[in-house]
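One chain of protein is taken out of this complex; the other chains stay put.
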Amino acid sequence: MAIDLLYFAWIREAIGRDGETVDLPDGVKTVAMLIDWLAERGGGYTEAFVDRSRLRVAVDQEFAGLDASLAGVREIALFPPVTGG
Amino acid sequence: MAIDLLYFAWIREAIGRDGETVDLPDGVKTVAMLIDWLAERGGGYTEAFVDRSRLRVAVDQEFAGLDASLAGVREIALFPPVTGG
Amino acid sequence: MTPDIRVQHEAFDPGVECARLEIDNVGAVASFTGLVRGEGGLAALTLEHYPAMTEDALRRIAEDAAGRWSLAGLTVIHRVGRMTPGDRIVFVGAASRHRGDAIDAMHFVIDWLKTDAPFWKREEFADGRSSWVEAREGDITQKKRWA
Partner (left out) sequence: MTPDIRVQHEAFDPGVECARLEIDNVGAVASFTGLVRGEGGLAALTLEHYPAMTEDALRRIAEDAAGRWSLAGLTVIHRVGRMTPGDRIVFVGAASRHRGDAIDAMHFVIDWLKTDAPFWKREEFADGRSSWVEAREGDITQKKRWA
C-alpha cells in the first residue's frame, strides 16, 4: 500500500526532505509501526524518531495518536509539538 | 459645617439640580443621616432617596458606604449604581 | 509603566491605540472596544460622569491591573457625552510579553470599570422615551471573579 509521508520542522530537517511516498510492508499496521520501520533506515530517520515523546502525528490531516491505524490512510504527517500563535 | 453635595443621573433629575452647598445640622454625623435629613425636604428629595438599595455614595471622591462619617468631609456625591463601559 | 487614561468627548481609534501598545519586546496586545448597540429602537446614549473622580477611579483600576500582571502598556479610554448606535464608548488595551497577562489585564479592567468607575448611561429611543440604564447584577458577579 502506497502512503504519502510529510515531515515538518526539525523532523523534516533531520530526514533532509519534506516528504516522500512509501510502499508499506504488510506488517506495518499503525503509525507507531510506521515510525519503527522508518527509524530502521538509520541516519536522519533514526535521529528524527529517537524521542517519540516529542513526536506528533496527523493522519489524513487530523491530529492522531501513535496507535492510529493505517488502514485506508492516504497521508501521514510527522512533526514536533506545534508552536504557532 | 458646610459641605458640597453632588447629584448624578436620576438622583440629579429627581432633585432638579446637579449639586448644592449645605450647612449640616449638628446631629448629622454620617451619610445615612445626611440622606435622612435631605429626604425630609420632601418633593424631589424624598423621591430621589426613597429606595436606598439603589443609592451609591462617594465621600471626597472615594466610593463609600452609607455609614461613612461626615467628619472633615468636603464633598459628598450621591448617585445610582454605575453603568459605564 | 504608567497607564494611559483618557476621559473624553472625542471619538477614538482602536487601531491607533493598539498600534501604540506595540512597544519593544511586547509579544501580545489585547484590546476591548465597547460600542453603542442600536437595539430596541435605541436612538442615542448619553454618558454622564463625575468629572472630579472619573480619571482617578480609572487610574486606580489600571494600577491595580498593573500590580497583578506584568504589563508593558495599558490604555483606558472612556467617552462621555451623547453617542449614537455604532459609536465606540470605551477602549481597554493591554500589552505584555505574554498573552495571558495582556488578556487577563484587559478583561480585569473592563470588568472593574463596569462597577467601579462613575459613569451613568441614559438611553433615548426613537419613539421619544428615555431612561437611565439599570446596573446589571451580572457585572458584580463578574467583578468578583477577580477577587
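Note that the chains are named A, B and C in the order they appear, and that numbering of residues resets to 1 at the start of each chain.
We adopt the following convention: a contact is a pair of C-beta atoms (placed from the backbone, for glycine too) under 8 Å apart; a residue touches a chain by one contact, two chains touch by 3 or more.
Values in this document were obtained by computation on a predicted structure and should not be read as measured data.
Engineer: So which shown chains sit in contact with the chain we cannot see?
Structural biologist: The omitted chain makes contact with A, C across the full complex.
Engineer: Pick out which of C:H49, C:H78 or C:H107 touches the chain that's been left out of the picture.
Structural biologist: Only one listed residue reaches the unshown chain, and that is C:H107.
Engineer: In the full complex, which bits of chain A touch the chain not displayed? Write them out.
Structural biologist: For chain A, the residues touching the absent chain are 6, 8-10, 58, 61, 63, 75, 77, 79-85.
Engineer: Across the whole complex, list the residues on chain C that are touched by the chain not included here.
Structural biologist: Counting over the whole complex, chain C touches the hidden chain at residues 13-16, 18-19, 22, 24-39, 86, 88, 97, 99-100, 102-103, 106-107, 110, 142.
Basically, only the chains that are shown with their structure count from here on.
Engineer: Among the chains, which one keeps its Cα centre farthest from the Cα centre of chain C?
Structural biologist: A
Engineer: How many Å are there between the centre of chain A and the centre of chain B, using C-alpha atoms for each centre?
Structural biologist: Averaging C-alpha atoms per chain gives centres 73 Å apart.
Engineer: Which whole number of Å gives the spacing of the CA centres of chain B and chain C?
Structural biologist: Distance between chain centres: 26 Å.
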